[in-house]
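For reference, the structure I am asking about is given below.
Just one protein chain is left out here, and the rest sit where they should.
Chain IDs A and B follow the sequence of writing; residue 1 opens each chain.
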Amino acid sequence: MTIRDLGYKPYEGARLPPSNNVWVMLRQGLSRAWGSWMVKIAIFLAILPPLIACLVVAGWRYFAAQMGHADEAADIGSTALREMFRYETWFVVSLVTLGAGAAAIAEDLTFKAFQFYLAKPVTRLQYLAGRIAAVAIILFAITFLGGLLIVVIATVTATPDQRVADLGLVAPTLAYSIILALFMAPASVAVSSLSPSRALTMSAWALLFVVPHVIASIVDTISHGSFPWLYLTSFTGLLATIADALFKVEGESALRWYHAAPILFGLALLGVYGAHHRLERVEVIQ
Amino acid sequence: MSAPSIKAVRASKWYGKVTALQDVSLHCTPGVWGLLGPNGSGKTTFLRLAAGLLTPSVGEIKVADEAPFANPNVLRRIGLCPEADALYDDMTGLDFVASMAELSGFAPREARDRAAKALTDFGLEHAMDRAMGGYSRGMRQRAKLAQSVVHDPDVLLLDEPLTGTDPTSRHVILDQVRRRGEEGAVVLFSTHVLHEVEALTEQVLLIARGQLVASGNVHEIRDLLSEHPHHVRVECDRPRELATRVLGASAGVSTVTFPSSTEVEFLSSDPDDVYATVAREALAGSFEIRSLTSPDATLEALFHYLVERSANMAGTGADAGVGRAKAIATQKTAPREEAHR
Partner (left out) sequence: MSPKPPPAPDFATGLVAVTRLSSKRLLRSRKLRLAIASLVLVVGATLVARYAMDVDEPAALMRDAARLGFFGLLGYLLPFLFSSGSIAEEVETRTLPYLLMRPTSRFALALGKYLTGVLFSFGLLTVGILVLHVGVYATTPSAMIDELGSTGRLVGGLALLALAESAICLFWSALISEASGLMSTLHLGAIEFALGMMPFSIRFVSMNYWATQVAGLPKGGFLADTVPDVESWIAIVVVAVVTTAFVLGGMLVVRMSQFGFGKA
């Protein structure tokens, strides 16, 4: 048998630019997130609070109009949005970040997947951006679409002079959804870089989600509301403070959005930096 | 206590629509048995059935005359070295193997002594106090083997035990396996590296596509496949003249090749006739015969032949030949009543 040596022939066809790698990682991250039971159940659960809130808004407005007190139902749209976001943060965002965020990098470490990603011309930053973006997109879609539905129902059921104000709720809804996605996605993915054990990173994220809030509420209760500052250590507390400001909910708490915003921003940056720093240390072949 | 044995009677196992094992009947008596088959052929499924981790979908599997699934009376006699590279990485080798001994019924102190001995037998005496997460692949394999023998099982099931081991580790492991077989245990040793089995035993079970295609002594199985043409290679001083003589005397020769200037190879459906002709010529002093071999007698050749044949015949209903080989081979090892099933 003769051997014909064809030699090395480099590929000379078109190549996509390196920035395309982020999109590839994003698409792969989205499909992996969809493979998680937690994310599927979270998306299913995410439908319920907006539907219930829509029913409450429509019902409240209807009965208020029937009783001749339509002006008393003027703020129901923003109140419903605020409450809906509170429930979604606790019961939906927690599950999405647990299933898709807090396991993302740990899974790749467990299954030694970095030898596939990083042996390709994918930088660690591109990999991280793809992972974070996948979680952020799911979080944004869940919260914004739910909020948008409530805004639409509130606008439709509003009195003519209230209609513009209710339509204006799109802006805080959009702002809150973006803030939530941009903060929770990097934070949860950063936690997933802490260990190759998926169970451990998910447990750690669950603890970070719950423990500071409970501690803050203990101290808040003991101090009879005079010391709310520990809520600034809780993701949910920070987001709740921002939501209160966006939807103009008057509270007795001394916490204001300008206390929470820099901390949220700082934590998001710290999350990205920390995760990137951890990834820089990952050896491709383990 | 009944004698150690593994018996399968028309056992099948499927997962949804996937058939992992189909209509397998066999009987393994004390000694070392090689369980051979390509990847995905059903070896691991069979070992898991025998270890009592799975139950057959149809048919039955018995170890020492009892069904093993969740049966402590049988499980106490079984040692399993699983294929997966999975260990409690946070535990030391000694703690792990001692815990396994405790679960087998030994008191903590005795369990620790036994664990130390088992780990020493497999050459891990210097690493037994280290966490297993830091073990090399070969060390992990030996730790898995140590836990499988720590309670002196008389039925030992080893799923690819030599994966990732270096030559020294292989020697240690094969030595231990051979010793257990000689002491009267049934050792079922799965692999797809054929020379490993050849070095250990002549008793083999060949599995392909979930079916047992042959079982018994490797040479006997080879002889049973009479319809398969044999290669006979002769090294002599004048190979072309010898080829002429053999072609004239033996009607079954279909092909003659000359691998080198001093060798001739015949492909014959009646190899005994070729052997007889070559022997006659040698006795007559016509040729200087230097060697007479059959490349087909190696396990590898047999394995490839049976696996290819199984693949070619799958789904055609034309597996009568394989069925015959299996039936005859089984007849030599299984009780008479099962051979007629």
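In the analysis below, contacts are C-beta pairs under 8 Å (C-beta built on N, C-alpha and C of every residue); 3 or more make two chains touch, one makes a residue touch a chain.
None of these values were measured; they are calculated from a predicted model.
**Student:** Decide which residue listed in B:Ile61, B:Ile78, B:Met139 or B:Val177 touches the omitted chain of the complex.
**Tutor:** Touches the omitted chain: B:Ile78.
**Student:** Have a look at B:Val24, B:Leu54, B:Met139 or B:Leu194 and name the one touching the chain we're not showing.
**Tutor:** With B:Val24, B:Leu54, B:Met139 or B:Leu194 as choices, the missing chain is touched by B:Leu54.
**Student:** In the full complex, which residues of chain B touch the absent chain?
**Tutor:** 13, 15, 20, 44-45, 48, 51-55, 70, 72-73, 75-78, 80, 82, 84, 86-88, 90-91, 95, 99-100, 102-106, 108, 147, 151-154, 180, 183-185
**Student:** Which parts of chain A face the unshown chain closely enough to count as touching?
**Tutor:** Output for chain A: 37-38, 41, 91, 95, 98-99, 195, 197, 199-200, 202-204, 206-207, 210-211, 214-215, 217-219, 221-223, 226-227, 230.
What we mean here is this: only the chains that are shown with their structure count from here on.
**Student:** Quick one: report the Å distance separating chain A from chain B, using the average Cα coordinate of each chain.
**Tutor:** Distance between chain centres: 54 Å.
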